[in-house]
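The structure appears right after this line, and notes come after that.
A protein chain is absent from this complex, but the other protein chains hold their places.
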Amino acid sequence: MHYLWLIPAFPLAGFLINGLLGRRLPKSIINLVAVGSVLLSFLWVVKTLQALMPLESAHIEHYFTWISSGTLNIPYELSVDRLTAVMLLVVTGIGSLIHIYATGYMAHEDGYYRFFAYLNLFMFFMLTLVLANNYLILFVGWEGVGLCSYLLIGFYYLKHSASTAGNKAFIVNRIGDFGFSIAIFLIVATFGTLDFPKVFEAVKALPVETSAGMLTAICLLLMVGAAGKSAQVPLYVWLPDAMEGPTPVSALIHAATMVTAGVYMVARSSAIFLKSPFAMDTVAWIGLVTAVMAATIGMTQNDIKKVFAYSTVSQLGYMFLALGVGAFSAGIFHVMTHAFFKALLFLGAGSVIHALSGEQDLRHMGGLYKKIPVTFITLACAWVAIAGVPPFSGFHSKDEILLAAHHHAPWMYWVGVVTAGMTAFYVSRAMFLCFFGSYRGHHHPHESPASMTIPLGVLALLSLGGGYIHIPQFLEPVFPLAEAHHDQSLMVISVAAGALGIGLAWFMYLARPGLADSVANAFGGLYKLVYNKYFVDEIYQSTLVNPLVAGSRTVLWKGLDAGLIDGIVNGTGSASQWVGAKCRRLQSGNIRTYATWVVVGAVVLLVSIGLASGGAR
Amino acid sequence: MDAILFLIFAAIAVACAINLVVQKHPITSALSLVGVMGALAVIYLLLGAEFIAAAQMIVYAGAIMVLFVFVIMLLNAGEEKKPARPSWFAKLLGIPLTIAVLGLLSFFVQHGSPQSSVTFGEYTGTAKDVGRALFTTYLLPFEITSVLILVAILGAVVLARKEMD
Amino acid sequence: MNFFLITLIKTGIIAAVLMTTLAYLQWVERKVIAHIQLRVGPYRVGPHGLLQPLADVIKLMTKEDLVPEHVNKFFYIVAPILSVALALTSISVIPFGPEIEVFGVKTFMQLTDLNIGVLVLLAISSVSVYGVALAGWASNNKYALLGALRASAQMISYELPLALAIASPLLMFNSLSLREIVDAQAGYSFGFIARWAVFQGPFPQVISFVIFMIAAFAETNRIPFDLPEAENELVAGFHTEYSSMKFAAFFMAEYANMVTICSLATLLFLGGWHPPFPVEFGSGYIPSALFALAGAVALYHSLHPARPKDRFTLPVFAAVFFAIALAMAAPVLSPILVPLFWFASKVGFLLFLFIWVRGTLPRFRYDQLMRFAWAFLFPVSIVHLFATALAVALFTK
Partner (left out) sequence: MGVMGAVPLSWYLMLSAILFSLGVAGFLMRKNLITIFMSIELMLNAVNLSFVTFSRHYKQVDGQIFTFFVMVVAAAEAAVGLAIILTVFKNRSTLLVDDVDSLRL
C-alpha cells in the first residue's frame, strides 16, 4: 500500500476548502491551499515513485468494489506503471508550476477563489483519469476534466464569447464522449470486464481473424473519444475557441494536460489498437491531416493565443501520427516535451498579454524584447524547442516520431517534415512580430511579477533539457521499443526544414516587412480560405447545427413535447375529470349511506369467502 | 349448570342488545349496552377468561360507557327526531342487509365452528398468563397501543378545547 | 349442595352483621361529630340514643315514598337500587378472617375467594358511578344533574390514583386474591415488626397507603371531597329529589362503600386480621383485656352519683363487655373471634378517621379537587408505582 489515493485526494481537499469557504478566505490562504495541495500531490507522486522504482510492472491498489452487478464487477482500483508515472509527473509538476503562475496572473481578477477551486478540481479529475485502472474510472476522470474545462473556458461568464466557447467545447466533447462510452459498452460486452490488465490479457488471447471487426469498432470509437478530447479532425474546432479562458487555463488544460488525455487513452489501449491495423492507419491519417491543417491555419492567425492554439492542435496531430505508426513511446515522449514547451509558450504569451494589459493581437506588438527581457528569453527557449532546433527537447521527440513515421510509410515522413517546417515558421513569425521590430502598440509594457517569471524559468530549463529524459527507454516495459536505426540523413532533413521555416519567417517579417501582406494578396483566395480556418465552423454550422436546431424545434418540441406528451398529460387530467363527474353521484354526503355501503361490502366479502371455502366443509 | 348460566346471561345480553337498537332514547341504549357488557363479562368468566372479564367491567362498563353517558347528559340528547333528509338507501337496505349478515354468520358458525364444548373451570387464562403473554410476545403491540392512547388523549383534548370556546 | 348451604348461611350472617353495622355506623358518626362539636348527639331514643338507628329505619320505611312528576320513572327507581346493590356486592369478596372450623366444617371467613378479588372490587367501584349519575339525570333537576356529573367525574378521576395505589402492594405480594395478599403479610420481621404492607420491606407502602386513603375519601364522596352534596351550592346533590327508602338506599350505599373501602385498606396495607405484634408477646390476650377494661370503666361510671340515669344501663353494658371478653378468651371461640377483633378494630379505626376528618376539615373547591387529582395525586402515585416496581425487581428473588 502506497496510498495512491492521496495523490488525487490533495487537490480534491483543496477544491472543497476553496470552493466551500473561499468566498470568506483571504487571497493568501486561497493561494496556500490551491498551490499547496497541488505541490503536496506532486511531492507525494515523487515519493511514491521513488518507493516503487523500478516500476517493471504495474502496481495496483484495490480500495473497494464500486459496482457489482451480476457477472460485471467494477472495483475502485488505482494503478501505477511507467506510462502513468510519466503522466503523473507531467501533470502534477506542470500543474503546480502553472498554479504558482496563476497566483500572479489572476491576482487582479475577481472570482479568484472560484478559479482556483476549479483548477484544483481539474487536477483531481486529471489525476483520477491517469491513475485509473479500468475504463470506467478513467471515464469518470475524462468527464470530470471535460466539466472543468467547460467551467474554466467560461470563467469570464459575463463575456458572451467566453460562455459560447465553453458550450462549444462541452458539446463537441459530448460527441467524442458518446463514442467513448459506446466503446466502453462494447468492451464490457466483449470482455465482460473493464479492468485494463484483464482486458488486455483477453485481447492478446483473442484470435485476430474472428474478432477483428469488433476490435476495429472498439478502436474507432475510442478514437472518436480521443479526437474529441484531443482536438483532432474533425472535432478540433473547440480548442481554438477555448482560448477565451484565462491563459493559465489554456496552458494547463488546453496545452499541457487535458488535451493529451486522448493520446494517453489511446496509448493505454495500445494492446487493442495493435490488433487492428486499419484502426492504426485511421489514427495515423487523422493525426497527419490534423497536423497539416492546423499548421497551415496557425501560419495566418494574428491572435497570439490562437496561433499557439492551432500549434497545439497540430502538435497533438503529431502525437496521434506517432501512435498511429505504432511509436507509442515516441508519442508519450512528445506529450511530455510538448507539455513543457507549449505550457511555456502559453505562459509566456500570458506574460506578454499581462504586460500589455490584455492586448492579444500580434499586429499591436513588437520590439518587446528589451521591455520584458525575462519573458523574451524564456519564450525564446520554447521557440527553439518547438522549432525542433537540436539539441533541445522538441527536436528529440519530433525526431523519434518522424523516424517511426518513415519506418512506417516514407510519404508520411515527408508530410511530417513539411509540417515541422510550417511549425517552425509560424512560431518564429509570432516571435518576430511580438518581440522584434518596432513597438506598434499603445500600452506601457511592464515585466511580470516573480510568481509568473519563476515558473517560466523552470519551464524554460525543462524545454531546453527535457529531450535528454529519454522516455522511450523508460517506457520499454510498457511499449516494446521499435528497432531504432538512427538515420542521420532523415534527421538532417527535418532540422533543415525547421531552419528553413525560421529563415523564411525572418525574411518575411524582419528583413522585408510588408512582404507578408503582398504574399497574402498574391494568394488571395487561398489566404482567405486558410485565414478563415477553411470555413470549418461555418460548414458545421450550416450542415449540422442549424438542421439539428430546426429539427428539434419543429419535431421534438412542437411535435413530440407539445403535441404528444402534453396531449397525454392533459388527456389524463380531463379523463379523470370525466370519471370523477360520473363517480361523484356516490358521494351523497350521507353518513348512513356510506355505512350501508360498508355493510354491503362486508356481505359481499362474506359470501365470497363462503364460496371460496366451498361451503366451509 | 353451565348451560343454564350461559343461557340466562346470553338471554340478558341479547335482550339488552335488542333494547339498544329499538329504544329511541340514547341513554336507554347506553345503559342497555352496559347491560350487554355485564352479561358478556359473566360469559367471559364462564369461558375462563377472568382477567378479561374484570377488564371488560373496568374499561368498557366503567370507563367507556360512563364517557358515553356523560356526553349524552352533557348534550342532554333527547328522543330521536325525524331527520330532514333521511337516507333512503339505508332505509331500503337496512333490514335485508342485517338479515343477510346474520344468516351468513350463523351459516359459518354452523358449518365452520370446531366441534368442542366448554365446561366451567377446566381452564382459566389467569391474569398471570395474560400478563406474561402481554409483556413478552405482544410487547411491541402493547407499547404501540400506549402511544395510540397518548395520541387519542391529545386529539380529544384539542377537540374539546375547540369545543369550549 | 353442601357448598350452597354454607354459602347461604354465610350470606345470612354477613348481611345481618353488615346491616347493623351500617345502621350503627351512622349513630357512631353522629355521636363522634357531636362530641367533636361538644354536643351530646342522639341521646333520647334508648340509653345514649342507642336505639336511634332503629327509629330512623322505622321513620324512613313509614315515610311517604313520593315520585316527582317530571322524573324519568324507570331510572329514578333503578338508580338507588343499583347503587346499594353494587355497594353490598363488593362486600362479598372481602375476607374477614382466616380459615376456621365450625362444627367440623372448614371454611373461610369470606363469602367467595376469587383469585381476582381486587379486580372485582375495582370493577364494582367503577360501575357504581352509574347509580349516582343515573339518579342525578333521572331526577331531571339541574342541581341533581350537576351533582351527579360532579360525583361521577370525581369518582372516575380518583379511581386512577386509587388503582395505582392498590397496584403497589399487589406488586409486592404478586397476587390478586385478597386472601393470599393477607397471608403474605403474616409474620414479623426481626421477630416483632409486623410485616404489614405499610411496614414490610423492601419498600414500605406508607405513601401508597396515604394516597389510597385520600382517593378513598373522594371515592365515597365524603368531606373534604363531598362536593356532589355541597348543600350550599346544590342543595343535596344527586339525591335532592329522593326521599324515604330510596334516600335511605343512597345512604346505605355510602356507608357500605365506606366499610368496603376501609376493609380493603385494612387488607391491602394493614395486614388484615394479623395482630400488630406476635402472640409470644401476648397479643392474644389484648382483646379480652380491652373488653374487660371497658366493662370495668362502665361499672365505675355506673357507680358515679352524678349520673342516676346510667345506674341500670351501664352495668348491662359492663356485663355484655365482660361476656365478650370471656368469649374472646375462650379457647373454642378465640381462633374465630381474635382475628375478627383485629380486623374489626383496624376497619373501625379507619372509619373513625373518616368521621374525624368530616368533623374537622372544610370542603374543597371543585376545580381544586380536580387539579389535585390530576396534577398531584396521579403523578405521585405513578412515580411511587415505578419506585415500588424497581425495589421489587431489585430486592426480591
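Quick notes on this one:
Read from first to last, the chains carry the letters A, B and C; within each, the first residue is number 1.
What we mean here is this: a residue touches a chain if its C-beta (ideal position, glycine included) is under 8 Å from a C-beta of that chain, and two chains touch if they have at least 3 such contacts.
As the structure is a prediction and not an experimental result, all values here were calculated from the model.
One chain is not displayed; in the complete assembly it touches the shown chains A, B.
The chain not displayed touches chain A at residues 584, 587-592, 595-596, 599. Counting over the whole complex, chain B has residues 1-4, 6, 10, 13-14, 17-18, 20-21, 26, 29-30, 33, 36-37, 40, 43-44, 46-49, 51-52, 55-56, 59-60, 63-64, 67-68, 71-72, 74-75, 77, 80-81, 83-87, 90, 93-95, 97-99, 101-102, 105-106, 108-110, 113-119, 123, 125, 129-130, 133-134, 137-138, 141, 145, 148-149, 151-153, 155-156, 159-160, 162-163 touching the chain that is not drawn.
Everything that follows uses one rule, which is that only the chains that are shown with their structure count from here on.
A linear topology is adopted by the chain contact network, the touching chains following one after another without closure. With every chain reduced to the mean of its CA atoms, the largest distance from chain A is reached by C.
Chain A and chain C have Cα centroids separated by 99 Å. Chain B and chain C have CA centres that are 33 Å apart. Chain C has no residue in contact with two or more other chains.
Counting only residues that touch two or more partner chains, chain A has none.
Note for the complex: chain B touches chain C at residues 27, 31, 34, 38, 41, 50-51, 54-55, 57-58, 61-63, 66, 69-70, 73-74, 126-127.
Of all residues in chain A, only 588, 590, 592-593, 595-596, 599-600, 602-603, 606-607, 610, 613, 615-617 touch chain B in the complex they form.
Chain B meets chain A in the complex at residues 85, 87, 89-90, 93-94, 97, 100-101, 104-105, 107-108, 111-112.
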